[in-house]
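To start, the structure itself, in structure tokens.
Omission of a single protein chain aside, the complex is shown with its protein chains in their original locations.
All chains are identified by letter, namely A, B and C, in their written order; residue positions are counted from 1 within each chain.
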Amino acid sequence: MSHSSQIKVRGFHLDIYQHVNNARYLEFLEEARWEYLEDTGDLEYFQSLGLAWVIVNININYRASATMGQTLDVTTALSKVSGKSAVFNQVITLAGTDTIVADADITFVLLNQKTGKPVKIEGEVLERMEGHLKAVGEEL
Amino acid sequence: MSHSSQIKVRGFHLDIYQHVNNARYLEFLEEARWEYLEDTGDLEYFQSLGLAWVIVNININYRASATMGQTLDVTTALSKVSGKSAVFNQVITLAGTDTIVADADITFVLLNQKTGKPVKIEGEVLERMEGHLKAVGEEL
Amino acid sequence: MSHSSQIKVRGFHLDIYQHVNNARYLEFLEEARWEYLEDTGDLEYFQSLGLAWVIVNININYRASATMGQTLDVTTALSKVSGKSAVFNQVITLAGTDTIVADADITFVLLNQKTGKPVKIEGEVLERMEGHLKAVGEEL
Partner (left out) sequence: MSHSSQIKVRGFHLDIYQHVNNARYLEFLEEARWEYLEDTGDLEYFQSLGLAWVIVNININYRASATMGQTLDVTTALSKVSGKSAVFNQVITLAGTDTIVADADITFVLLNQKTGKPVKIEGEVLERMEGHLKAVGEEL
């Protein structure tokens, strides 16, 4: 399962180099993950369990620059789930092309909001997340 | 009483026009107000009373552009207090010059954090705030 | 003529008060103005004349708070044009309600990008902008 979002680059997204600033891309990725969590029903599901998604690592490659007026596609998919953490793979392309602007792996843990501590990913939660994993060879 | 902060313009503050973006100035002003609230002891004082400062209006003039590597001075002073609201006057200049980059009036009310409703500015709170008013003719 | 944009409030738009931060609203307004400029063809038109829109004043009222998951409507309309400057009126409401979250007047001048100096708004440019003025009583 994967989710696709779009964003149009505006003047306030750019920096001194006239390209989208590298911090701004993290906002584009966060926006896309919120959309993913809404569309899959995960936002409601995890909130009902008192679990928050907490990011522990972001590894992002900047491959091409994007500038004013361009439209970006952001695809978001769960790519890996283990007992301790899970990984979103997100890819930003220039809309309508194969040009990858950036791609990132976002690793997170699930936090019990009452205790403030990470929980093991197991049982029903694990099953649900495994059901959302991007199938091998799935087209984004 | 007035407070002076400094900020250096960086590449990520700029936008498509190579100048500091107008939204970013509001962050510079907010930073300077936090420093003011700390230095005057107001942050602690109002928190101890369960009162939050809530902005109801910002009126900002953009008078000159600022760009990469320039240092900005931000002066912050309470300029007006009434029973319902109060006003911060903030002026941003190019450091070491008289060139005004932007100036703003920030109008706020005091909110009772328990009820979520604005409170009248009176008694000891009013006195304290009046004591902080910028004196007429005071050099910033 | 008026233009309507929508934005959904995300976790990264909020600040310590769990409400959309006041600087972030300026980005919402800028996004809506870019959409307006594209939809009206003004972006292309003014670029072809070598003219840039430069903001000289923003006067924004914060009337209600907005938080995570809410959808905001932003309406954008030219409300005033004179020989020296023009004004956008922008109103942000909670989608599907009459609740105004914020409203703002954005005053700008037209800058000749070669000389870096403001130009008089006159002739064909003035006519075009007057044609875009919000009609009295027009529903937003």
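One rule holds in what follows: a contact is a pair of C-beta atoms (placed from the backbone, for glycine too) under 8 Å apart; a residue touches a chain by one contact, two chains touch by 3 or more.
Keep in mind that this is a model prediction, so the values were computed, not measured.
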Shown chains touched by the chain that is not drawn here: A, B, C
Absent-chain contact - pick from A:M1, A:L43, A:I58 or A:L126: A:I58
Subunit B, residues in touch with the chain not shown (by the definition above): 8, 10-12, 27, 30-31, 34
Positions on subunit C where the hidden chain makes contact: 11-18, 21, 23, 68
For subunit A, residues in touch with the removed chain: 17, 22-24, 26-27, 30, 52, 54-63
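Heads up, the rule we're going with is that only the chains that are shown with their structure count from here on.
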Chain pair with the most C-beta contacts: B-C
Furthest chain, CA centroid comparison against subunit A: B
Distance-to-centre winner among chains (Cα means, whole assembly as reference): C
Interface numbering overlap (same over half, different under half) for subunit A and subunit B: same
Distance from subunit C to subunit A - Cα centre to Cα centre, in angstrom: 30
Gap in Å, rounded to a whole number, between the CA centres of subunit C and subunit B: 24
Where subunit A and subunit B are represented by their mean Cα positions, the distance between them in whole Å: 36
Overlap residues in subunit C, where contacts from two or more other chains coincide: 27, 30
